[in-house]
Each structure stands twice: as structure tokens, then as C-alpha cells.
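Yeah, one chain of the complex is gone here, protein chain that is, but the others are all in their spots.
Now for chain A:
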Amino acid sequence: MLDTFEILTTSGVVVWSRSYAAVSPSIVNSFITDVFIEEKGAIAGAKDDQPTASNPPYRADQHTLKWTFSKELGVIFVAVYRSLLHLSWIDKLVDNLKTIFVDLYGDQLKKPNTTLVHCHKFDEYFDQQVRQLESSAAVKGSQPSAAALVSDDEAVSGNLGDEPPLPPGLKHRSIAQNGAQELPSTTESTPVVTPSNSRPSTPGTSHLVVGKGGPMAKMSRRARKMQNTSAPASSGDEGPARKAKKAPKKGRKWNADGYASEEDDVQLDYSAAANAATSESEAEGRSTAMESIDSSTWGTKTSKGQFVLKDLDDEVNDILASAQAKSTGSSSSGGLVNSGFSTISGLFRNVVGGKTLTKEDLRKPMDGMKEHLIKKNVAPEAAVRLRDSVEHELIGLKTGSFESIDARIAKAMEASLTKMLTPTSSLDLLREVDAVTRPSTFSSVKPRPYVISVVGVNGVGKSTNLSKICFFLLENKYKVLVVAGDTFRSGAVEQLKVHVRNLKELTQREGGKVELFEKGYGGDAATVARDAVRTASNEGFDVVLIDTAGRRHNDQRLMSNLEKFAKFANPDKILMVGEALVGNDSVAQAQNFNASFGQGRTLDGFIISKCDTVGDMVGTIVSIVHATNVPVLFVGVGQHYEDIRSFSVKWAVKKLLSNN
């Protein structure tokens, strides 16, 4: 059963909610943080006004969240339910409720300077929708395997990838088509039973099917649609369900090749019927609105004991039908005169401002912005993601007075970059070292040395940056133990020896203390690191800095050592050194290193070295943050020990957007 349904604004106010079981607010909070603010995973485009099924469900703490988002009004619709349950009608519920809510209360939400939305009456609409969908799901509930089978299909077709998302109307039709093709097969193979028989007397029980986590829980929209159209037919057994999987597949092939290509002669006996149905399904796709009204009125009649107000029902269906009709008809453009007028006024507004931005307006300048970012050494995938997210943000917005599109885009891009590069929590290294080495007398935490290790590919400057951090810590009078964890490359230990000797001389008068811990060559780096940490805590060192051997990020043999290393040394901070000079490889490097420390351990930050050699081309920073969501902490800007800086977002954004 559904645990909670909430409607909340982007400003954080819960406008309406219905709770069946207590759900910790932290679940929704972490959902918002992860999906909307930090944009974890590759779901940057998910913020559009797309239906629920296309938004990846969010899972946290044994709960699954299905959601959709209305960008125009800034309203998020979230349904929370136990991950164990397999609720096939959730997507439909969320979508329908969104349509109804936006229709009824959209005006109230648009009002500025208030958070008040009077929507007490929404309870009734919600109840009506839940009842209706639950009862229709009761029929489908007996066909869960079909849903599971097709959901794989949907996963492929749903992520069509680089193409711009189709307008909802178009998508809808093609899906309806597939669903309709499936319809004859079911009717053919199983005798049609009267609907009143097929409807179980207790709706709401059969949807309690235990899902197997992954694909089961993700109910596809197509499957839902398919079941919707096949609802009048009896609940089939395994046979038609398996066939049902084939039918949509074939349908897509036809779409790609055109109807003429009939040579895939693995045709089963029902293919002719399905073929004939395609033309029919066109009409059906258009008239889905009508059909949904029909089935619902019919549903309220048959299900006893669930008295639903008739007028409310009609109203809801009207809203849904009109919304659907709107989305189907939206693709048609206005007449010649109309478009001519809008072009002129568009040109005018382009100068004066107050122009409503459309995808066409944005395409060219956005591509220009993407090129600009790529020129700044941003990896193409990061640039594309930034472009898309800024585009999503801007479509439908109005430019300010006397503001050109380019200026607006630059502003939005700056905000987007700032948001991306700003870490969730700022790092104050000295405060953290203090907190670990000299915990307050109240807490029961025992003082221990603070462990930092650096990793990275060969030759990016791991040892150099380690020495720079060491110098900075020594200036602040810490006792530092430098560990030669590179037991592989000849000369690595000697290199660190030289660094430590220099640092000793430099900091003698400052009062810091630095020692080198080394076990020669050939030993196991993880063991050396563990011994070093032990020694450090025995001898009262404050900070342990562990150098590691450089390794190629795509060499599985070398990378697998890192997991053991992370376990043995258990560093407080694992920093990866990446050079600003590197090109598109930076994304793969960052991702591979980020994933190499085993479960539950990721990188804690990046050091970007050699920033002085690239000028304004600091795009590497964007690439790696895009790939991993791990913040950049330090940048190396020169050859001397003091040439390390804490990373400033403003500085990076300015360099990225500068024009030269």
C-alpha cells in the first residue's frame, strides 16, 4: 500500500499530503537533496515536466519514491511506498494527480509572495483517483509477469538518449500503438470473459505482489498502458503474457523500418491481426481520452460498496481528458500570419527583453555555449550535460528588461557552474585536523593522527602536492609523518627523502616537525601504510601523509590494490591528484579512481595540479566534478612549496566564462 503522497513546492513547503503510514521526513529530504540539488547520477535531464515513468524512481531506506515535477509551477509530486510492494498503478496515480492539481490550483501557485494554497478539497480528488486506479489495478494485478517482462523493453526504449525528448503527445501515441497491438493477441488466445467476473470482489489485495527489487518495482508506462487497453479482456495466464513481450518488440521494429518491411518472417499466427490493428491503433491513440472516461464510469458502476460521487468523477475525467487532448494537439503550429507576427514581436523582444524563451531560440546560443566550454577543455559529456540542464532551466522563462538571450544564458550558466562546483560542505583542513588530533575534553573520542593519502595516475604530481600540503601543515606547527607508499617505482623513496630534507630545513624555525616513514621497495603498500599509522599514533604525530604509487586507471590489476589500501590505512581523506593538462581522459580517470575503494568509500576530494600551465582552460575541474560529484579542494599553481591554493569557485567560474 502507498505510504505517503506529498505535494510540495520547490521552496520546501508541503502544500498537500496524505499519509497512510509514518515515513521519516528525512527520506523525502534526502530525495530532494540527491535528485534536485546535487543531481547525483546521470539524471540531469530528469527535471523536465516528463511523466512519472520516465523519472527514475528513487530508493532510500526500504522505500521507493516515484515522482514527477512541474517546472512551471515549481511543484514536486512524490509518492512513497515500501520497496517490497509492487504497485503498478503508482505512475498513473502520480501523473493524474499532477494533472488535476495543476489544473485546479495552478493559479494559486503562481501568486507571488505567498506560500498559502487552499486545497482542502483535494482530498476528495485524491481518494477518487486512488479508488479508481486501485480497482483497475486489481484486474491487472493478476498479470504481474507481463509487466515485469515488458519493463526491460521500456528501459531500452525509454532511454532513447541523445534525441530531444518527444512531445508527450507523440510518445503517447506510439505507446498506445504498441499496447493496441498486444490487444488482439490476448483476445485471440484467451476467451473473453465478462468484465464483472474478472473483477475480484476485494480490490486492493492483488497488487500486493512481492517484487524482486530491480526491474520488477519499476513499472513501465507502456506496460501500464498495455494493461489498460487489455483491461476488458480477461486476466490472461502465462501464455499471452509471454507473447505480449514479443508483440511490442516487433512493433518497434516496424516503426523503425516502415510498415513495408515485412520480411521478418518469424511471424506467429496473430501477426496479421496485429498488423491490421496498427491503423486501428492510430485512432485508438487519439481517442484514449474517450476510452478512459468510458472505462472509469463503467468501473464505478460495477464495484460495489465503493460509492464515488458521480460529479466528482466526471470532473476528474474531464480534467484528465482535456489535458490529454491538449498534449496531443499541441504539436500543431499556428497559421502563417500568426507565426509571422510572433517572429516580429520576438525580434523586438529580443532587444527590449521580456521575451519568453523557447527551445528554438536557445538552440544556437546554447550550442555556442557548449563549444565555448569544450574550448575551455571541458569534456564533451560534461558540456552537454551543462547545456541541457541550463536549457531545461531556461525554457519558458522570460528575459529581463533590456536583456539579450546571450546575457541570460551566461547568467544561467554561471549559476549552474557555481552550483555544480560548490561543495556540499566546505572543508577547513586545519579545523578537521584539530578536531581529530585534539578532540574536545567532553567527547569520548580518543585523539589519533589525521591520515591523508593521495592517489592518481603516473606523473600528475602526487609526491609534489603531498609535499606542498606537508609544508602548509608544518607552517601551522603540526607534526607530520610522510609515508613512502610507493614501493614500486625506483627512485620514489629517494624523491620523498629529498622533499622531507628540504622541508625540514625550511621549517626548522617554524616549529613543525616532519619525519619520513619508509620500508624500502617491494613491500606491500597497504601494510606499510598501516604500520605507519600505528607508528604515528604511538609517537604522537598529528598528521600522516601517505604517498602511493601512480597507476593507470584502466589497469584492473593495479587498481584492485587500492581497495585493500583503503581498508588497511583507513585514511580520513583520500585525495586524487589530477592534472589540469589532461583532456577528455579526466572523466574516466576520476570515475575509475572513485569506484576503486570498495563499497561505501569514495574519494574525498581532488587536487588539480599544474593549473598555472593551462591559463583559462580549467575545464578539467568541471569534467571531474561532473563525473564524480566529488569536490575540488586544492589547486596547484606553481613549482614551489607554497604554490598550493584552496579552490575558489568564483575564480574557476570566471575563468571558464571569460572570452579569450
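Criterion: a contact is a pair of C-beta atoms (placed from the backbone, for glycine too) under 8 Å apart; a residue touches a chain by one contact, two chains touch by 3 or more; residues count from 1.
One rule holds in what follows: contacts and distances are computed from a predicted model.
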The chain missing from this complex carries, among "NEDD8-activating enzyme E1 regulatory subunit", "GPI-c transferase complex", "WD repeat domain-containing protein 83" or "Signal recognition particle receptor subunit beta", the UniProt name "Signal recognition particle receptor subunit beta"
Checked against the full complex, the residue among A:Ser404, A:Thr437, A:Asn476 or A:Thr535 that touches the missing chain is A:Asn476
The one of A:Leu133, A:Val528, A:Ala549 or A:Cys611 in touch with the missing chain is A:Cys611
The listed residue (A:Ser322, A:Ser345, A:Thr358 or A:Thr418) that touches the chain absent from the view is A:Thr418
Out of A:Ile37, A:Ala407 or A:Val445, the sole contact with the unshown chain comes from A:Ile37
Against the hidden chain, chain A presents residues 6, 8-14, 17, 25, 28-29, 32-33, 36-38, 74, 112-116, 415, 418-419, 422-426, 428-431, 434-435, 472, 475-476, 611, 634-635, 637, 642, 644-648, 650-652, 654
